[in-house]
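Missing here is one protein chain; the remaining ones are kept as they sit in the complex.
First chain written, first letter: the chains are A and B, and each begins at residue 1.
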Amino acid sequence: MKRKYAAAAIATAAALVLAGCSSTGEPADDGSADGQNITLWLMGGDTPDELRDYLKSEYADATGGKLTIEEQGWGDAVAKLTTALPDAANTPDVTEIGNTWSPTFTNAGAFTDLSDMYDELGGDKLLKSFVEVGEVDGAQYALPYYFGSRYNFYRKDIWDAAGKTVPTTLDEFGETVTSLRTDAQSGFYIGGSDWRNGISWIFANGGELAVKDGDKWVGALSSDESVKGLEQFQALFTGASNAPVTEFDSTPWVNINNNDATGKPEAATIIAPGWAHWSIGDLAPDPADSTKTIATWNDDVFGTFVLPGVDGGVAPVFAGGSNIAVSAASKNQAGAKELMKIIFSEEYQTMLGENGLGPANLDYASSLGDDQFAKALIESAAGSKLTPAAPGWAAVEGAGILEEFFGKVSGGGDVADLAAEYDEKLNELLN
Amino acid sequence: MTTSVTIPTGGELGATASAIPVARVRTRTRWSRRFRPRRVVLTVLAFAIAIAWVFPVYWMLNSSLLPNRTLQSFIPTFLPIGGSLDNYENVLDGGSFFSALGISLSVTLIAVFCCLLFAFLAAVAISRFRFKGRKAFVLAVLIVQMLPAEGLFIAQYKMVSSVGLLNSVIGVSIIYTAAVVPFTVWMLRGFVAGIPADLEEAAMVDGLSRTQAFMRITFPLLAPGLVASGVFAFLQAWNEFTVALVLLPAEQMHTLPLWLRGFIQASATRETDWGQVMAASTLVAVPVIVFFLIVQGRMTSGLVSGAVKG
């Protein structure tokens, strides 16, 4: 009797193990998108509701199928993509993906080859740097979805009072903001571990995070150019910022608005993604919802400028944004591709621009408008740079290596030693 | 539970587990009731600790009633004067809270029920019987709960997905039950062992069958143990979010911790709306507090009935 139970238990376990090991199965695709119900994963709340509704109704019109949009939090997205994308039964058919993660998932074979429809979707007009991170051996897998790059917001009142003008070189920028720092006010508020902004100083000095050496990626933090940029950043952080060295992904605009306790801001300058301008300005209770505060932009008090380069011009800042791709495991390839066509249509691209998101197809960049925010966004995006297209880049981000590295640099560590140490750590994960 | 045989009363683990304040407090002898300065100091201390301990809970409630505008101030507002339920209205807007509440309740109740049933049977087996493989089972149960859960998500996903239970209440309930069963077996084992088997024996002499004796004599005495273990399983399942994150990817299947986390993350790109986040936190806490209050009554009556019959 006992043996019988044991046998049953083992059989059950074995069945489960076998079931768990079975492969995900081949996508069954009859080539027609008609009536296919598909799922789109969007990361965070960046895509406004109006655009989501547009996608749903256009997709229904085009195929008669239903488009379900599921929003995933940025913080948990990698774990969810890692588990769901290989699983044919549960994969999203189309997914937005952080642009810097694209190389990792693309190299792992997570996405469908879109080369045959690349030209139809925009081809050469699509933002080049974003296309590159989604390419393997010349074939396109993940395409740009939207971009947004970072520029500076500053307090005109404080700058004017100190007799400062908008700087034209990176050195001048550093000197100016350092001179504006007091105990109660950062000249330039930047978190010590904020690598997404900090890497601009590496890029501006001609450095790289990692370079391809033959067919292997190697860390390049310890190159002379990178070290120079990092030292410049270190001096800037210690001289101009009151933020903690561990702060990595902050909401810096709270510091440039007036603080209601003192009536003064805590920062004279910040760097932030373009859409931050909605949160910057004179604060007053929201007439529509008394629980909230709204900020009204005031041109007399606030201004914008792009981060200047080492020898003038524009510094290459981190190109924020997302890519979008079709899951290779999806059973609804035709429907998914139909959705891609809608996303890359003139109408949708224009809608992205009108909502302050840089459209993937640069032909429609004018939809961003021509106010100072649009100009600053386009100007900074022109020189912007992405993180390396190394297969292990998502792992580097996931492991928090760069936050840690920048934190140590900001903490006053020896830049050359730290750079060599973290190059080693990068090398372990990049390939 | 240990080898200590000097304990005159049974159910040491029972004592551990009856971790709910119970009505059964022995009447202290008269001399301890007399006024003494030391007692005044201790009473003041007890109130001070109570206030300190409950402060975070109070702060959550207080903030949930205040407009975010007030909360953004650098000077804290300690009383919700001029407060309103606006934050709650905003949070409940859209109804995603109630959907998450439904999922959380289903998952938790299934897990608690299965867990108590399975663990109870196993606890009876290991504390009332000697048999081959008993020690192996006890050890396995002990070890299995020491495995850290943070590395398991891929395996759990593969398993649940392969049987088509992804995005289903059943799939998550199975994982939760399995995760809590070891601890519950462990807990109930002490309770069962703490109830003298001679009570049953006496009942059997009186003509009841073994099963009848168990159901009529031992089971009522076990009620507090079951409730205490149930509370435990409830808290575990209610609070869990890493497994739920991976096994319930669809938005409409989110449990309350996922809903709350999503709520916090969604507001992360803007400045955190603390008023709403605190209102959302309060809403997640309320069902647990209600559950505790219900269970506390049951537990007291369980103890009373146990005392009468015992």
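Brief remarks on what is shown
We take it that contacts are C-beta pairs under 8 Å (C-beta built on N, C-alpha and C of every residue); 3 or more make two chains touch, one makes a residue touch a chain.
To be clear about the criterion, contacts and distances are computed from a predicted model.
Only one chain is not pictured, and the protein name UniProt records for it, out of "Heme-copper oxidase subunit III family protein", "Putative Cobalamin import system permease protein BtuC", "Cytochrome c-type biogenesis protein CcmE" or "Carbohydrate ABC transporter membrane protein 1, CUT1 family", is "Carbohydrate ABC transporter membrane protein 1, CUT1 family".
The set of chain B residues touching the chain not shown comprises 1-13, 15-22, 24-26, 28-29, 39, 42-43, 45-47, 49-51, 53-54, 56-57, 59-60, 63, 71-76, 114, 117-119, 121-122, 124-135, 137-156, 158-159, 174-175, 177-179, 181-182, 185, 193-198, 200-201, 204, 210, 235, 238-239, 241-242, 256-257, 260-261, 264, 274, 277-278, 280-282, 284-285, 288-289, 291-292.
Although one chain is hidden here, its contacts on chain A can still be listed: residues 1-2, 5, 9, 12-13, 16-17, 20, 23-24, 75, 78-79, 82-83, 85-86, 104-105, 107-110, 193, 242, 244-248, 254, 394-400, 403-404, 407-408, 429.
Throughout what follows, only the chains that are shown with their structure count from here on.
In whole angstrom, the spacing between the mean C-alpha positions of chain A and chain B is 40. Looking at the complex, you find that chain A touches chain B at residues 2, 16, 19-22, 44-46, 70-76, 79-80, 82-84, 87, 89-90, 251, 253-254, 259-262, 279, 285, 289-293.
The touching residues of chain B, when paired with chain A in their complex, are 67-69, 72-75, 84, 86-87, 90, 132-133, 153-155, 157-159, 161-164, 166-167, 245-246, 249-251, 261-262, 265-266, 269-273, 275-276.
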